[in-house]
Structure formats: structure tokens, C-alpha cells
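To keep things clear, I will list the structure first and then write my remarks on it.
Heads up, this is only part of the complex; the chains shown haven't been moved.
Each chain gets a letter, A, B and C, in the order it is written, and its residues are counted from 1.
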Amino acid sequence: ECPDFFADIPYVRFEGNQTSNLFAFRHYDADEVVCVRDTCRKQREWLRFSVAFWHTIRGEGRDPFGEPTKQWPWETAPASDKMERAKLRMNAMFQFLDKLGVDWWCFHDRDIAPEGEGGDLKETERNLLAMVGLAKELQQASGKKLLWATANLFSSPRYMNGAGTSPDKAVFLSAALQVKQALDAGKELGGEGYVFWGGREGYATLLNTDMGVELDHLAALFRAASGYADKIGWRGQFLIEPKPREPSANQYDYDVSAAASFLRQHNLQRFKINVECNHATLSGHSCAHELELARTQDLLGSIDINRGDPQSGWDTDEFLMDLPEATRLMLVLLEQGGFERGGGLNFDAKLRRESTNVEDLFYAHIASMDAMARGLKAAAAILNDGALKDLKTRRYRSFEGYSLEGRSLADLAAEAMAMEVAPSH
Amino acid sequence: ECPDFFADIPYVRFEGNQTSNLFAFRHYDADEVVCVRDTCRKQREWLRFSVAFWHTIRGEGRDPFGEPTKQWPWETAPASDKMERAKLRMNAMFQFLDKLGVDWWCFHDRDIAPEGEGGDLKETERNLLAMVGLAKELQQASGKKLLWATANLFSSPRYMNGAGTSPDKAVFLSAALQVKQALDAGKELGGEGYVFWGGREGYATLLNTDMGVELDHLAALFRAASGYADKIGWRGQFLIEPKPREPSANQYDYDVSAAASFLRQHNLQRFKINVECNHATLSGHSCAHELELARTQDLLGSIDINRGDPQSGWDTDEFLMDLPEATRLMLVLLEQGGFERGGGLNFDAKLRRESTNVEDLFYAHIASMDAMARGLKAAAAILNDGALKDLKTRRYRSFEGYSLEGRSLADLAAEAMAMEVAPSH
Amino acid sequence: ECPDFFADIPYVRFEGNQTSNLFAFRHYDADEVVCVRDTCRKQREWLRFSVAFWHTIRGEGRDPFGEPTKQWPWETAPASDKMERAKLRMNAMFQFLDKLGVDWWCFHDRDIAPEGEGGDLKETERNLLAMVGLAKELQQASGKKLLWATANLFSSPRYMNGAGTSPDKAVFLSAALQVKQALDAGKELGGEGYVFWGGREGYATLLNTDMGVELDHLAALFRAASGYADKIGWRGQFLIEPKPREPSANQYDYDVSAAASFLRQHNLQRFKINVECNHATLSGHSCAHELELARTQDLLGSIDINRGDPQSGWDTDEFLMDLPEATRLMLVLLEQGGFERGGGLNFDAKLRRESTNVEDLFYAHIASMDAMARGLKAAAAILNDGALKDLKTRRYRSFEGYSLEGRSLADLAAEAMAMEVAPSH
């Protein structure tokens, strides 16, 4: 009864580099086994691709200067009401995963289910429960899985001054309610992770802001979420997703360091970080830097895979198709042995506004999946070869067998003085 | 016998806003008492201005595209050798402080004393001790004081791959030696603080870098320095000065969050942060943001006062002369009750390359001192008036008497559901 | 019968710096005469403030991450249909101008009148004519005047690939139609200028773009517009408004130089430039730079007055309230003797998303008008004093009485060789 929205699109399969089929993978071969040092896994297990409901199904092509451009079939199909429309979208999502051959998906609560009329909280809850029920059925039928869920605490006008950091208690409570319901939904769907992206957790001007209080409130919300997960027996991974500059002019979770510092200050041990590449570059770091900085602190949880436009100063959420960059990212990921529970490569990426065909949704995902698969294989080859590691080892070899532990500054200085001459370089 | 390098420059005094004397303060009245809420202090005590040896005395006007332009009298005066030259500079420093009426100064070890020939460590040590001796005499004669000292661990080719993070043990030891000697020098001169600016603590490419090891080494150096301070009985303030982007393409101490996270991770409790305004803006934050972020974590130690060029992507170290900005900064500083030991407004600012007259050194400092004094008075007036604080209090009043402590997510969500309708905004 | 949307707001009058009335000007005294060298004019004549229909009346507080926040009374008042709603807005515009005491306004065609159903061109035309008729009545009743009109060639999905540069002829024709109708509207309302802002005139990727053809088409549209103005006897000023980066990833009219180069290449002599300050800063220039660059080429036509956020990489359209910046801009404007026909200070500025009260619209405009009035008086004082001009004259005096005209490189080189020694500096 639900239309087949991709009837004209063939199933996307691996065909190798010589194919001329635009609906085929040239490099991503889901079940091919790739070994990194001693660990062998299928490509689909190393990469754990995930499709984002918000961009792929709900992206409408609006920008700050223009109206929506997309007319997706699931939006233009006949539908009697908002919930009927929501069901069409959910079906479109699973049809898309099916055609593309991706195992995982991610969503915000408001992506999949509308708020109740006039903000009616009971109706909002019913809507969400209904859509979770449908998603569960579709998951069971298809074998697709939920990578992570999240609550949209930024689109509604009520969050304009913050959600967990709102100066208005009612708004804070509203955020807490959404988080609880989204955690329940995630658990119901077997989600492996839960992400907090603090879109409105920041400030417009310090002159009206009590930064200390706001960050304490945010930490309280995170602690409450963690406690609730324990209570309901959900053992997934909590993740903070840093982002600078927008939509708050000053975002608290600016980058990995800001998030890590906050987690340490508030002793939030159950949290890791979801690094988004375009967020990384907006904060003045390369994506590999943010991944490595998280990895070396045991905080690298998951990746929102995309890229920015180096000439633009905001989040353009482009599909990452660049092989050297894919390789740099996979080197960090493989160095930590791949993803753990709750981690994956989630396509937080969207078509350009003027790209309005359903085919384009496929081309974009396919090209990025191929790029990441090439990056996986290139990184594995580099690590298996060992030359790069040898180079690093040689570079630090003067420290071999020498511990700084317990040496006083006077000791170190005395060792230096014994050299008589400062090292040249 | 040392020449009077500023013989033609009059002593700079407060003359008020109507003066036409370019060598007078229009707003900075050192001994005028300014009260903030219940605390009354002289302007000189609130502001604690400090002159930077490196820019003011050693600045030569070189840039990446051109040769030095300055011909300061203390550089062109007859001098028999490097140490003689160093003494002329030190005298110039104290003559400048005297004429300008500033109480404090800051220096790097290499600013004040040359390295020994061919890197001879004994000679290097003798040179430094000699210059510290001269500085001590000049301090005693003038009543001027040392705000903080630091070691230059970035100019020498030996630090091209890092100092505390160098992959070469000999270079690490060399850095440790410099830190020890600089700490000794600071103690001898009664310095209130000691700053680590990690100019080369970063990396050029992740491909040859072991970030975890490098940061552990850096933490070990900081711990050793802290232990040494205890041992020699120096009770001053250690400070980390964050900076992004240069000279290392990727600097570890990127911003306040990066430094705070590092300090927490490595349990370095004796350290605070020296925020430089231009470093703040380069990292994508306003200077007030970095100050406030440090303040709310009890990490705001001192300020390198300057400003950048919003159209340039590097540290331009311009003198801050903008009243609204000065007010924003002073609001944060006064909110924490002013500086504690080791803190001050250090002019990490330089003349433009084409500004080559001695008079310009005075104009620049005077203008910035006046701007900061106006900012002090404006901020004090705002805080004493109380309206801004009332506005903030009202903004958060819905949380009054309501503690998030101990409330579970289920409790919070239940409170929200009881509202029946989500808040509009 | 139209409601009084600002019934609770008093008329805004000049009260001087000591007033505590938030609805008063402290510095802007419309009828005060300010003399610059030999020219004396009222403040309102030097400044020619204009309110922008799009931001002030139509701004809704949407951003890329969130829904509209504003609930302006003219949008929530009962209205039977789209045209009824349009009339309420137009009345709100003139009520606002009246209360604020601003003489001029600016609009896009689509700001004031809705498109016909389903894109019906006849209905679109009728709608526009009706609203122009109402605006004319309101202008006559109030004495308010139109600074400039423009056509919105960027919001509709049909312009997603460009308007004058669209690869689709039907879209180009549609743009031409809008321009013709907007020129007719501007003439009917006595508009002094007409602005082209090429929001979609650019490209997403060079791979599908024929830049040469697109720019030729754009020039053809401009030429046709100019010819039409002659034909209908409209003698106003055409203006190009440069903008970099958005919404097209690559905008053709990047900055003043790009626009000037284009005008020269295509011999479009009737055009000047409308410099928007935030567009200037986004293109890597100060606003004063763009004004001066245009002025020295006799291309400075009008100014969209606003400012950006130095920490954000897009057009934030904030109200300019900074006195030093206002002074820098007014120095350039006064240097050219103020505005000519078609020029003014148009407030292309908006409230922050979380600022949702009608009062805020007034506070924002008042503060910026006061800032610009202070800038006017400061710049006039600087120019009247003459010291700055003397400084410049002295700086270039070595060229006095020396013409480069007609001197060959060999002559110049011979003069230099006669110096025997290169100048030091």
C-alpha cells in the first residue's frame, strides 16, 4: 500500500572499478574482508555506514535566501494528515537503506514524528510512539539497525535561548522530557548510541549570560540522562557532538577540547565524542586532528562523515569524496581498532540546493561510500606495510628506555648541562 | 654612563581629556581610586600594566617579506660586544618604564641575554646570570617589578620540532634546562608569575607524530617545573598561554578549552591561563569569551593585552585602543575582583613595521593605557549601577529556589508533562 | 481601519545624551545643521537613513537550524487573504517610519506583494500594482520617500541556478520580467535608485558552468534594464550590490573590484555600487576599504549599513553601533561630499533570532542611527580641523610639482642613479 518511491532505481551492488553503471559501487564491497594488522573484518563492519533521516529524507533544499527546492515523492504522495505523511517518510527511509545496501540509520525525534497540535505534549508522545512502532516493524522486516538516536533541541522557537542551557526552567524541563522520550525510543529500537548536539547550547552575548550556571545545568541534564539509561537498562554509548559558530553565535561544545574539558570538569564518564568532519574544519582543525585528539584521550566514539567548503564559513555538509582525506581519517580509526558499540560513519551530508532528483541521493551516497572504502583499503595497506610506524618509532627513539617519571627539573637540567653544548637541531 | 635613550621624551603624566600634549595620559590616572562594588583600588592596581621586553625593546620590524626597519638608539649606540649590547637594552627597558610610568615588565630569557657562542651552555648561563644581576639592580633603583618571566623555547632551530614535545631527548633536556634557569631568574627578580607559551608544541603532520607521547612529555615538563618551584620556595603563579595556528601548523594549546582540558587530564593544579586577546580571536573566540571561560573555571590568571586585525589570519599583536572592547574585557576582570598574584595587563603588542620612531613607542602604549583606563571606569560604572546584573538575575529567575541536584530525568520529564503544552518561547 | 501596530510606542525624538528615555535619540538630531568644510546640511540630509522592508517588516527569525520566532502584530492580525496581509504589512512599514522619524524606505518586489497562485504571472502583476498603489498613497500621506527598489531574483526555486545567469532561458526571461516590473514600480513611487543584488548569480561548480556565457547574459540584462529606464524616462541611479560566498558558493559580484571590473568590461556606465558593510567584511576587506575603493573610481552610490560578526563566516546583518567604525565610514562619505541621488544609509540589518519584541525593532534602529550621527559629527570635526589632511599632504609632498606623465622608465632610472645611493627609508 505504501508506494515504492525508488521503483526506477536498481539495487546498488559492487561491480568494481571498470563498471559504467552509475548505480553500482566501484570500491565498496560490503562483505569483502579487510585485515588490519591482526584484525580481519568485512568492509561493512569496519565502516558501519549510516544514513541520516534528517538530510536524506527530510532535506528540502531551503537556504537562508531561498525557499525549498526538493519535491521528493514521499512528500508529494497523497496523504491524509501529518502522521500519514510521517509514515510515508519512514517507509522511504527503509526503502532507501534497502536499495543502497546500508545497514544503519540515525534520526532526531522530530524528524520521524511531528509535535502535537499547539505543542500538546500527550499528542506529541503518541506521535513519537506510533512512529517508533513503525520503525521497529520495518527494522525487523529488513534487518536494518539504529546507530543512534537524538532529540532535536534546536528547531523549535522555545529553544531559541538554549535547551539544557535555557534561562527558562519550563524550556529546560521540555528538553528533559524530549531527551527521556528519545532515550526510550532509542532503547525500543535497539539503538547503540545516543547523541547530544547542543545546537542552541551557547550564547548570543555575554552581557545577558551566566556561563557558569548554564554549563552546570547542561551537566545536570547529561547526568540525569545517564542515570535514566542505567535505570531502564540501556547500555549504549552517550556521545557529545561538538560544533562551533552556529546556530548559537558562541557554542559551548566548540570542538573536541571544549567537550573533553567539560566532560572532565563535570565528571561525565559515560560520554564519548561524535566528531563531525565539517564541524572540525569550522573550528579551525582538520578532521583527522579532532579524531586523533579524541582517540588519544579514549573519547572517539563515532563520526559524522562529511566535508565543508574551505571557502565558506559555515557547515555545508557536503558528501566526502576525497581519497586522501578519507585515508587520513581511516588511519586514525584503524589505529584504534575500528568502531566500538555506538560508533559508525553516519552521512551527515546533503545534496546541494539545486540538486533535486532522487537519483542524486544515490549518486552522492555511493560516491562517498566508495571514497571511504578506498580510504579504508589505503589506510589498511599503510598500517600493514609498517613503514610509517617505523618512521615514527625512529623519530622518537632517543626516548627509548628513558622515563621522565620521577625526574626532577634539576635532574633534567643537570643532564642537559652535561652536554656542554645545546643541540643544534 | 649608559646613554639616556629617551632624553627628548618628557615624563608621561595624567593631564585629562582636554590636553593637546601627545605625551600625556587623557584617562589613565595611576593613583586615582576606582571602586567596584565594595572594593576600592588605584587604577594602577586594577590594571597592573606591564611592558614586554621582546616587542618594545627587541622589536626590529622584520616580517616574512622584509628586513628589519627599526634603528633603535640602544641598538645603534656604540657597544663592544653582545653583552654590552644586552646591557644597553636592559637600561633602555627601565628608562622606558620610568618615562611611561609603568610598574611592571615581562621578558623571555633570550630577550635579555644572548646564548653562548656555538651554544656553549656555561657561557649561556653566565650571560643570563649577569643580565639578571643588572635587572635586579635596576629594579631596586626604580621600584619596578617583574610580572612574569618565560623561557624562549621556539626561536632556536633546535626547537623546530618542539621543545617539551620534541621527539629528540637532547632537545627536551635543553628545554628543561632553560625552564630551570628562567625559573631561577624569575625568582631572583621577585617575579610573580611564570608563563609557558608552547610556540613549537604542536605538529606539522599527524603522519610523523605521536600525539599521546608528546603531550605526556609536555605534562612531565610542567610537573617538573612545578616541583622545582616548590623546592626553591617560589610561590608564584604558573600560567599556560594558549595560541592556535602558528608557529606550529597545529598547536596543542589551541585555546582556553584545550589548555583547561590538558591541565585537568594531567592533574596540573598549580597552573592558570594567560589569555592573549589576539590568540583568542585567532582561535575563533572573542577575547571576552576566553576570559569568561577561564574565569568561570577559576583559571583566569593574566592577560596579554592586544588585538588582531579581523582581516588577517595571524597574530598581528596590535595595541588595543578600542573602548567598547576594553569595557567588555574589564567587565570580566572586575567580575572576578581584578587580578591576583602573577596577573596583569601585559602589552604583548608592537608597532607596525613602518613605524620607526621612538616617539611611536610612547604614543602606542599611552593610547592603549588610556583605552584600558576608560574601559576600567566604564566597566566599574556598569557594575556599580547594577542594572545589568538585575537583567541577568531576572532572566534566570524561573530557576530561583529550584535545584537540579538529585532530580532524575524521569522526575524532570514528569514535571514537563504536567505542563500539558510545550512552552512556546 | 488598519490597526495601529505601534500604539504603545512613542514618537522617537532627539533628547540628547542625558535622557533616560529608551525611545529617544541621544545623538541623531534630524534637523541640526552640520557643516563639512564649506557644505552645510541637516543631519537627515547627510545621513539619508532608510528602513529595509525585508528585515524590519518581513523578518521572521528563521535560521538554518530553526523555525521562525517572531510574531509581529501585523502578521497575527486578522486578515482574510494574502493581499489583505500584504496591506497590513505596508501599513506597518509606514507606521514604523512615522514613529521612528526616518524619511526613506527600500523594498524587494516580493517583500511587498505575493506571487500569484501557481506562479500565475497576471495575478503576480496585479498584486504588485495594487501594493504599489497603496505604497504611493501612504507615501503621499506621510511624505516618506523611496530610496531604491529591487527585484527578488533569489528566493524562488526557479532561480536556484541563477537569474540573469541561469542556464535556462525561461528563467532568464522570468528575471527580466521581474526587473521590468520592479523598475516600473520604482518609477511610480519616485524611487531614486534601483539595486541589483545577484544572490544567485554565481555557480556551485565550474564543471557545469560556462562563466563567460553567464556573465555576458548578466551584462545583457543590465544593459536592457538601462535602456528601459531611458525609454520610460526614469533618471535614477542603477546600483550593483557586491556580495561574496552566499548564497551561491561562488558569487560573481564578489566585491567592489569584481563589480567594477565587470562594469568596465561590459561598458555599463550608468551603474554605481551599493556597498554593504557586512558583505565587505565577508570578502576580506574593511567596509571603509570598499567605500574608498569605490569612491576613488567614482562608483560609490549607496551604502547598506550594518556589520558582521568577526567570528562568523556569513552575513549576520547586525546593526552597526560602533562609533570608531561609524567615523571611518563617514570620513569616506564626507570626503566625496555626501550622497548623490539614489544614495543613502539603508538599514540592511535585523534583530537576532531571540529578540522578538516590537520594542526591539525601535531600540536597534535608534542605537544605530545614534551611532551614525556620532560618526557624522566626529568625521566632520576631523575634516574641518584639517590636521589629518595636512598629515597626508606632508606624506606625499616629495611628489609635489613632479609629474610622472611622459617620463620614460629610462628617465626615472637615470634620476634614481643620480642619487648614487638607494634611499634607506
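Criterion: contacts are C-beta pairs under 8 Å (C-beta built on N, C-alpha and C of every residue); 3 or more make two chains touch, one makes a residue touch a chain.
Treat the numbers as computed from the prediction; the structure is a model and nothing was measured.
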Identical protein chains in the complete assembly, only 3 of which are shown: 4
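Here, only the chains that are shown with their structure count from here on.
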Copy pair subunit A, subunit B: interface residue numbering same or different (half cut): same
Computed distance of Cα centres, subunit C from subunit B, in Å: 41
Between subunit A and subunit B, centroid-to-centroid distance (C-alpha), Å: 37
Two or more partner chains touched - positions in subunit C: 69, 311
Subunit A-touching residues of subunit C, taken from the complex the two chains share: 61-69, 154-157, 159-161, 199-200, 204, 245-247, 249-250, 282, 309, 311-314, 316, 352-354
Complex interface listing, subunit A residues touching subunit B: 115, 118-122, 124-125, 156-158, 160, 167-174, 176-177, 179-181, 183, 206-213, 215-217, 220-221, 224-225, 227-228, 231, 244-245, 250, 254-255, 257-258, 260-261, 264-265, 283-286, 288-289, 292-293, 296-297, 328, 331-332, 388, 391-392, 395-396, 398-399, 402, 404-405, 407-410, 412-413, 415-417, 419-425
Contact footprint of subunit B on subunit C as seen in their complex: 69, 281, 284-286, 310-311, 322, 324, 356, 425
